[in-house]
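Here the complex is missing one protein chain, while the rest keep their positions.
Our next item is subunit A:
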Amino acid sequence: MSTAEITRAEYCVAACADIFTGAGEIMASPMATNPLIGARLARLTTEPDLLITDGEALILADTPAVGKVGAIEGWMPFRKVFDVVASGRRHVVMGANQIDRYGNQNLSAFGPLQQPTRQMFGVRGAPGNTINHPTSYWVGNHTKRVFCEQVDIVAGVGFDKVDERNPAYDDLNIHRVVTNLGVFDFGGPGHTMRALSLHPGVTAEQVAENTGFPISDLDSAPVTAAPTDEQLRLIREVLDPKSLRDREVRS
């Protein structure tokens, strides 16, 4: 397979798999298609001990294609998920309607808190996820509207909220942000967003134009690593034969 044939979505899936590098025996909770394929790809390659679920209450023993279920190895109803959250043995990849440069995330509503202009889901598990265990974000459409100067409502907690005198904040870890344009973390000055890599064909200018705040290391960011032949085979033949990944990210 030549690099030219690799789609943008496949770069995204490989980058989502890399989110879990080193995660070990924890519960992976990806909330959208690309990170879901990514978590399963990580389990089939670097992280065989990851726990993955069917999106409902069953822990999967196998690593089936997206949308498929197979043998199970356990039971994880919603009530137990909150115990896992509190234990820290989880890494979630959430979506976001807004993210700021410190990693604050909003999926609650736009506008004023008690009378918003647009209502979304509410804060969901974001406050508890971010304060308890590693949290990453997946954004399929990287725009200024999402990557904004200030989020309207802080659902997921960002690094500027950390009170170092209070050990309850010690586990806050906004690990990574993967978008259709590149891969980012919060290793910039004062825990601000930094570019780790840009996908092939994406320019620093393009990212800057689509982001409402400065991103560190944008000009020096390398090109996102291509998925290996083995990763491509697993993505295409095993995990996502129907190419659902391409519906989330077009090339």
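Following the convention adopted for this analysis, contacts are C-beta pairs under 8 Å (C-beta built on N, C-alpha and C of every residue); 3 or more make two chains touch, one makes a residue touch a chain; residues count from 1.
We adopt the following convention: contacts and distances are computed from a predicted model.
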Candidate names "ABC transporter substrate-binding protein", "CoA-transferase", "Urea transport system permease protein" or "NAD(P)/FAD-dependent oxidoreductase"; UniProt protein name, chain not shown: "CoA-transferase"
Residue of A:127, A:187, A:200 or A:222 in touch with the missing chain, whole complex considered: A:127
Options A:36, A:94 or A:154, residue touching the unrepresented chain: A:154
Candidates A:63, A:108 or A:180 - the one touching the absent chain: A:108
Residue numbers in subunit A that touch the chain omitted from display: 56-58, 77-79, 82, 85-86, 108-109, 111, 113-128, 130-132, 153-158, 161-163, 165-169, 172
